[in-house]
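The complex appears here without one of its protein chains, the remainder shown in place.
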Amino acid sequence: MSTTLERPTRPSLLARLENPKAVIGLVLLMWLPLTLYVMAPRLLGSLHDVVLLPAIPATLLLYTLAVRAFRGSTVAVIGLSLVFFWLLMAVSAPYLPLIDPNRPIAPFTPPLTEARDHFFWLGTDMRGRDLLSRAIWGCQRVLVWGVTATTVAYVIGTTFGLVAGYFAGWWDEVISFASNVLLSFPVMVLFIVILTYLGPSGLNIIVAVTVASAPAIMRIVRGLTLDIKTRDYVFAAQTRGEHPIYVMLIELLPNVRGPIIVDACLRLGYTTVAITTLTFLGLGLQPPDPDWGLMIREAARSAMLWQFSYMLLVPALAVSSLILGFNLMADGLRELSLRD
Amino acid sequence: MTRLILQRLVQMALIMVFASFVIFAIFDTDEFKRKLAVAELGGFGVAALSEEAYANWLAQKGLDVPFHERYAQWVGDVLQGDFGHSFEKNRAVGPLLAERLWNTAILAFWVFALMIPLGLLVGILAGMNEGSPRDRALSFVAVFTTSIPEIATAILLTVVFALGLGWLPAKAAMIQGFDPWQLVLPVLTLVLYAFGYLARMTRASMAEVMTQPYIRTAILKGLPYRRVILGHALRNALIAPFTIIVLQLNWLLSGVVVVEVFFEYNGFGRLLLEAALFGDVYVIQAATLVAVAVAVTSQLVSDIGYTFLNPRIRFGA
Partner (left out) sequence: MTTPILECENLAISYFTRAGEIPAVIDFNLEVMPGEAVGLVGESGCGKSTVALAIMRYLGRNGRIVGGAIRFKGEDLVTASEERLRQLRGGEIAMVYQEPMASLNPALTIGRQLVEVPLHHETIDEAGARARAEAMLERVRLPDAKRLMAAYPHQLSGGQQQRVGIAMALLSNPSLLLLDEPTTALDVTVEAGIVDLIREISTEFGTSLLYISHNLGLILETCQRLTVMYSGEAVEVGSVAQVFDAMRHPYTRGLFNSIPLPGADKNARPLMPIRGQLPLPHERPDGCNFAPRCDYFQAGTCDHGTIAMAAVAGDEGHYSRCRRFAEIDWEAAAPKRKEAAAAPLGRKVLEVAALKKYYRLQDRSLMALLRGREARFVKANEKIDFDACEAETVAIVGESGCGKSTLAKVLMGLEQATSGQALLDNQDIANLPVQQRDQAMVGYLQMVFQNPFDTLNPSHTVGAQIARVVRKFGVAKDKAEIEARVLELLDTVKLPRDFYHRLPRQLSGGQKQRVGIARAFAGEPKVVVADEPVSALDVSVQAAVTQLLMDIQREHRTTLLVISHDLSLVRYLADRVVVMYLGHVVEQGATQDVFSPPYHPYTEALLSAVPIADTRIKKKRIVLEGDLPSALNPPSGCPFQTRCPRKLGRICETEAPPWREFPGGHGIACHIAPEDLAEMEPVIAQA
């Protein structure tokens, strides 16, 4: 059989990057340094100041790739742009010409005014710290802790979901009951109970988010698994005596991916809300580093006046734009997946 | 169908037992008890508490008996309506909780009264004609409002209507007795956030129903469009939103914490948070238990309602 395949012309850089391995590489290149930078700055030692530099081109490339992949949906592209804007801010914050976010300069300076040799685009807070700088630096913690927590919740939820759905019977009953117990706690109540018990910190937020979201994720994956495991190709794998782990990882997991990715975008939004809200309530991340929830908390205590409302509005709009980004991404992805 | 409901009831009871156990166990640690002892006996902190004084305190409170006896005791007390004593507020937890729950119930009533008609209407109008300009506009509004977290909505509304225009009070502490105007901003905040979710679910359900062959059958029977929507589509499309509305109660108990704290409204959520920050163990236990009870009950109502609304289950196949 002769196949007359045309010799392909040398593909562009972007086209060559459009494969799973390259994308995963870029994600790691962006994400690992940022995570270390936020979670364990001391580990980085002398690399601390340069480690985020390669993440900037990685983020830009990923954005270009993502826009190419989702160009069919305007909504998805808008969502992607919002999310990637904040990702770019997170990785480039150290290199932007910003005032030190923790340095008190001129308290209660309104936006677009100059005070003590500094121009404040968004004004300063009650301690005189630059709000623009705090808003940009503030996205780092929300993004890193939020995404990490969601990822951990997904790994655990998906594993249990696959096991419960595929093995059914006894496994399913135990896992489903445990998740029903957890799901019967209102989310915020569960957060408060866990964080009161463990104490407020980033790591404990991961625990809390996992305990709160993994059961819901498990339910979704379980449902999808129950559906997919009746397909003939799963049947075919079973009839050739494949190990259950093979069936779960190779036959089932790739096919639950679609709905899971959409759900993950939504859940990233919820997690961002949760982290900001918990910090606002005093149960989450601790001062003094800039953080949107903290900014709201501090401003709500001492600046409830019309002329100081920018102190509340800046972090409120920042967090809203990121969540809107996640939600629009989810909507766009769902629209695209339905179109196929 | 009675079998299904009974099954659900048993499951719910099991969940309650299990959840109460978890709640009790979590706050039964040594650390918490030491904090309590310090709070009651006075002193300079947990470190300064002598082992002897602590042991005496435990004995005095009847806390030195084995875990399962204390758990049984606690469950027994709770079932008799005795939730213990609040250290921070220095009063019995039962009446305190009842008072706060009532306040939250008022809030919740108005939220639901506004959210349900708004959410359903927007969802139905959008889902009736999937992909139309009307659908796109309404869907965008729904995504937009749900994307702004309660805390941000609260800020925006306060800045505009209270600080800026001065039309409404910024706080809802109700210091001089009940004032309905103070309720407006908290209710609006919760409605804006929640209605979008309901609207999106209703839209999805409606849009799915509209693609079903039986809707085609109804149209090709020559029924007027109104009749197709009201008589055929809604009957099926509203089953899913109904269960969501009931489950929103669970969600409301989460959302209410932020809103009550921000607007200083004396409700259940604020009580829970204050207790958590203070380490007021009996209040946390009681409040959490009540929250779970509300959630579990709403789940049960939603399940039973679903069974009733869906003839496929009602007249079991």
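Per-chain residue numbering starts at 1, and chain names A and B are given in the order in which the chains are listed.
We take it that contacts are C-beta pairs under 8 Å (C-beta built on N, C-alpha and C of every residue); 3 or more make two chains touch, one makes a residue touch a chain.
Here the structure is a predicted model, which means the values were calculated and not measured.
Here is the thing to keep in mind: the chain we left out touches A, B in the whole complex.
The chain omitted from view is touched by exactly one of B:Gln60, B:Gln73 or B:Thr217, namely B:Thr217.
Here one chain is not drawn; of A:Ser92, A:Thr151, A:Ser201 or A:Asn255, the residue touching it is A:Asn255. Within chain A, the residues in touch with the undisplayed chain are 1, 3, 5, 231-233, 235-236, 238-242, 250-251, 254-255, 257, 339-340. Of the residues in chain B, those that touch the hidden partner chain are 3-4, 6-7, 10, 131, 212-214, 216-224, 227, 231-232, 235-236, 239, 309-312, 315, 317.
To be clear about the criterion, only the chains that are shown with their structure count from here on.
Per-chain CA centroids place chain A at a distance of 25 Å from chain B. Against chain B, the residues of chain A that register as touching in their complex are 177, 180-181, 184-189, 192-193, 195-197, 269, 272-273, 276-277, 280-283, 293, 296, 300, 304-306, 309, 312-313, 316-317, 319-320, 323-324, 326-328, 331.
Contacts from chain B toward chain A in the complex involve residues 11, 14-15, 18-19, 22-23, 26-27, 29, 139, 143-144, 146-152, 155-156, 158-159, 163-164, 170, 250-251, 253-255, 257-258, 261-262, 269, 272-273, 276-277, 279, 284, 287-288, 291-292, 294-296, 299.
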